[in-house]
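Removed from the display is one protein chain of the complex; every other protein chain stays in position.
Order as written gives the chain letters A, B and C; numbering starts at 1 within each chain.
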């Protein structure tokens, strides 16, 4: 194992890196844009910053993509990494980069190398964030830093359980501890790297308190290592009072559990479940996400696109999504009020549920051991886990308002009051036909598809002009 | 002059018409769809019906347009008439129909004839409305009826002043009286023709009380002739509380001035002023219009399109606009609340202003004489009149919230209380740089263009993909 | 005399094409030109081309005839231009502005056929109008001077 200032690295990758002092020198160049500054400004202005996901395999196409998106007005741009790199299949990523880069679902930053990474940053005026999904992102972080990129997504829970089959939590937590520790070192010398925590998890029907519990535990771990800027992301579930409440809870809970030494910025990931396919309906959901972000006081919103249901979006669709989200988050919809009592009630219960989940974990001995054993016992859990290291006994359900509730909370250590409320909210009116578990799950997962068919009459006769859904091509 | 049941007609046009009994027989066929039924159903459901404007010169292209729009789910479809026919230049319309139909900005129904009109209605399942802008629409109405079309827009004020230079009000009021009288005869025998009144007037910065005053006067005239179904249209100004208040005022004022014998349906014309050019922003305004319609309790909304700033929209853009407006008016945005106190206050003042404008007119002798002399004296007036028969001493201004106010109310007979409130609302904060009349007018007219540039950063670098604004092609 | 006439002496004929009732730009352009010191003979909306010719006959000092057309009917509404010109009328510059054809997808052919009718200048933004009038004015002054000197 090689090493970069405490970060244990693959020796081959480490060998290609510039020296630490070169990395520092590049980062401290006066014109280097820092994501943290964008977040501070957005927070002060009360207007969420907007950021697209974006990453393609080839270097020139990636430069072109960033340049095509910049005029649409993003506050931050992404370097979304391909799946092979995420899973440390660096050789596969490199081969595809050479032979058929268009087959990659993201930018293989390690294969391209930090020099090209610097070219990406220099191609645009706004700062970049590396978004990936690597259970162990240490090598990627080293290249990110060397490329002068000032924001890095991920954490030991949220970038493990949704993104791999069998990486032990002990491994991912320690890998991310090293990343956080290096951020701590940098922060101590005035270079603030934004660390975004992926509360989106498996994205589909994630109860707000599950999302927040995970990011707060990761946040506690990061703060201990000296991380000074945390973006805490929450995935829009689609019921506005619940989503607004969840975003507002990020701030109260962060104050409670992370103290005031860390800057914390709530981030909304626009609806992360199965996306509607009709452009008008998809655009409404994208606008709605922007509005939700603003109402919830999010500092940043990651936009979706009208091609979400089809595949990785082209630049035009992404620019459209970006603008639409920005409009939803702008002053134009200032007149919109929501039922604040309802949002406040949701917030009360979200905060209570999070407390009931994480306080026992924080109370016992070593944090990582405690997280690990809680997952084994099901006292921490996520729905639809990709990893075998979460039990997925938690079964989410939408209630009649569309809010995401616990159909089954498994072994989460909830109080009687919380359990009773959840059961009450999900109680069907008498005479309702009982549904099988698949019927219920499918209806909840396809929530917006069903709304789409109900709201756009005769949707069956709709045929999108150029891209057609994969299911249509069968 | 020939005649059809009280309607005085051009003899040539009359000669081509089928007999009255044939017209009645066709209208009473059981499968004939009546617009009034759509309005009743929409009103009962609390979901505004959605209708696009649409009209092209050729007959086959018109059939194709209606068929292309129907799958997008309109509740009513339009036959929008070309300008030559509107102004009774029937020969020009006929020549262009033959030689270059694509040069017509609407469907020349008289030139095509009632038989083709019937084909239009039979091509789709939803009912049609003829939308035009004819100061004297009698011949067009005769052909409309013969074509079996069950809704006809227009009135003696709203289809005169914005649509011609020098047609005396006495003439247009009497022409529309004949149209209304025939509708009264039909209503008496159970055939309810919907008559829509064009409160949109000159569309740009129309103060709500000006719009409502005109349609209520037309409504009184129509009700006297026995018209039993009136759609009263109001143009969205863009400030939601004011627009919602204006729509709600339609119902209260109609009860007060038209009694309960007439069914009255409020209609929102989506923003009728200078339209933003960026698709995302235009789409937001279209969605916003749908939402405003629903919040204001409108029975119907006429959608705009993202091509509004460019020219008559193609079918695809129109279908997109229709779906977007429908989504704005659907249950999806049920969660949106507005400041109800503010809307109620606006409504109070709108109702008061309308009373102050129309009660003196209704109080004196013959209604038509009274309207005519009030316009001569400026006691009735509209801004930016196309006709020389309104003085346009009324100068509208937006206040700081964007609501349309009276910068100058000319000789409208407003009370001191109304005048003081208007002046207060427009008072600039001390130290504001005074603007010339053109600067002020331009800023108010370009309200959404300016918001567009402010909300979509770097809009200057935006280039629409295929259609480009006329101003861009210079 | 080589100096330009004072601004108060400048006059234009303005109006909207025959089938077209769009009035707002017409109101604004009138104000704008008046603010720049022009005398505006405003014929208003729905004005047949022959009425423009009549006005030009009545005001031979008119620097230009300005025709707005928004509803897409520019070509049809200006169709009589060659005929009127052939009859020796409407000889001052004819400036046309607005939205020059039907539909959202414009082509150069839409503009070309208006030039082919004899339209001298096509503008899409009235903001460019004063500049154009000043250029035309300067050109005329030069030509007058040349005629006088030559």
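In this section, contacts are C-beta pairs under 8 Å (C-beta built on N, C-alpha and C of every residue); 3 or more make two chains touch, one makes a residue touch a chain.
Computed from a predicted structure; not experimentally measured.
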item: Visible contact partners (per top-of-document touch definition) of the missing chain; value: A
item: Hidden-chain contact residue, picked from the options A:164, A:249, A:324 or A:409; value: A:164
item: Candidate in contact with the missing chain, chosen from A:62, A:317 or A:449; value: A:317
item: Among A:172, A:202 or A:324, the residue in touch with the chain that has been omitted; value: A:202
item: Sole residue of A:25, A:388, A:417 or A:454 that reaches the chain not shown, by the stated touch rule; value: A:388
item: Residue, one of A:302, A:441 or A:456, that touches the chain absent here; value: A:441
item: Positions on chain A contacted by the hidden chain, ascending; value: 83-84, 87, 89, 92, 96, 102-105, 133, 162-166, 202, 204, 307, 310-314, 317, 384-388, 392, 436-438, 441-442, 445, 466-468, 470-471, 473-474
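Convention: only the chains that are shown with their structure count from here on.
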item: Chain contact graph, described as a line, ring, star, complete graph or other shape; value: line
item: Farthest-lying chain, centroid of Cα atoms versus that of chain A; value: C
item: Centre-most chain, if every chain is reduced to its averaged C-alpha atoms; value: B
item: Gap in Å, rounded to a whole number, between the CA centres of chain C and chain B; value: 31
item: Distance from chain C to chain A - Cα centre to Cα centre, in angstrom; value: 59
